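Removed: one protein chain of the complex. Kept in place: all other protein chains.
Up next is chain A:
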Amino acid sequence: MNLLLFSLFREKKRRRVVELTEKMVVDGGRDGGEWDGRWNHINMFLERPGPFTHPDFEPSTESLQFLLDTCKILVIGAGGLGCELLKDLALSGFRHIHVVDMDTIDVSNLNRQFLFRLKDVGRPKADIAADFINGRIPGCNVVPHFKKIQDFDESFYRQFHIIVCGLDSIIARRWMNGMLLSLLVYEDGVLDPSSIIPLIDGGTEGFKGNARVIFPGMTACIDCTLELYPPQINFPMCTIASMPRLPEHCVEYVRMLLWPKEKPFGDGVGLDADDPEHIQWVYQKSQERAAEFSITGITYRLTQGVVKRIIPAVASTNAVIAAACATEVFKIASSAYIPLNNYMVFNDVDGLYTYTFEAERKENCSACSQVPQDLYFSPSAKLQEVLDYLTENASLQMKSPAITATLEGKNKTLYLQTVASIEQRTRPNLSKSLKELGLLDGQELAVADVTTPQTVLFKLSFTS
């Protein structure tokens, strides 16, 4: 990681934000409620020189004031990681914190999302989390947003010094990654360091977790390391339909094939994974299916796990990963130490194991390299093939790409899946060849997808 660039970023950032702050109205005139010795445990790191500090670091009594009064942090997610992050940041001197979460509280959250209680079930996570922290930590001002990350645009994200994610979806991570990349400003091809917003990303699953530090435009981004994420388990249809072997195959059969056929709760009533009656029905039918094939092991818990795609979770792993992330936020905000460079993996199934390494940028990353993405197809290839490539290619892994192209001076949607009427209208295009659709060699195709806030441009090159 380029330390010089990093120090430029810090200085420019500090100046720019101080300017912005002077213009902003700082809201939340809460009683700071200071008391003697409150920040003793972190002052050592801000006021004293040391042998391992960042080359940029200047011991000062003003650093604490920066954290308390000026530094603005965005926490994405108020769940297992989010609750821990909010606590960790609040107790590390950060006061201006925003938190975004689109979910409401469920009973199964209570074993680890410690800002919530039984009486809060059904309420928005962001709101309850903010209330709890603000009540417990005097002077802290967490601002909640019961929204999806996609509900905000650049003007919202631009105001933060550092963004830290505790998400449970790769798609959301990629979107966030794309948003921060879109904020980067290049002057004459050179990246303006003050346009970089560091992204700290944490993830957990059972006893495993990881924490990483991303400087968009400088270090490996989420898409650079897409192949590190294990592929989602989707059983082949023929296994589910005619050759089940595991209890999970039986449950998937009921969920995907039997439910649409039997419509047990009425026409048009979809399977609600949170409805115990629905799960009970699936459970019973799964047992019948399993009995047909002499498969054992169907339980209610297994059924629910398959239908809801439940990932086991405990408080401890979330505590560890969030703490590592929060430590990085502190390091970056204070320059106290050189940040993690740049990926840590954690696993406490057998003893405690961690592995720390530098994830490398991908030269032709579809998100952060400025290399135009190429598509190579024969002119007789069908549009469906292009669609398949966009979704199946390991480096792209798009979910439901919408493809548009400029034809005869006009912007034409070739295929779009997410709006039913347009999907119907453009579906016939999938079986047409690229030549038939009027596409030319060297043509630019613009592709939009949930995995990125910005359209990705591809250059279509015809192969013979």
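A few remarks follow.
Assume contacts are C-beta pairs under 8 Å (C-beta built on N, C-alpha and C of every residue); 3 or more make two chains touch, one makes a residue touch a chain; residues count from 1.
Note that contacts and distances are computed from a predicted model.
The listed choices are "Proteasome 20S subunit alpha 8", "NEDD8-activating enzyme E1 regulatory subunit", "Cleavage stimulation factor subunit 3" or "EKC/KEOPS complex subunit BUD32"; the UniProt protein name belonging to the chain that is not shown reads "NEDD8-activating enzyme E1 regulatory subunit".
The hidden chain makes contact, of the residues A:Tyr186, A:Tyr229, A:Phe293 or A:Tyr376, with A:Phe293. Contact with the omitted chain, checked across A:Arg95, A:Arg112, A:His145 or A:Arg255, is made by A:Arg112. Within the full complex, the residue among A:Asp350, A:Glu363 or A:Glu408 touching the omitted chain is A:Asp350.
Counting the whole complex, the residues of chain A in touch with the unshown chain are 33, 35-42, 44-45, 47-52, 84, 87-88, 91-92, 107-108, 110-112, 114, 136-138, 206-207, 211, 242-246, 293-295, 301, 304-305, 310-320, 322-324, 326-328, 330, 337, 340, 344, 347-354, 356.
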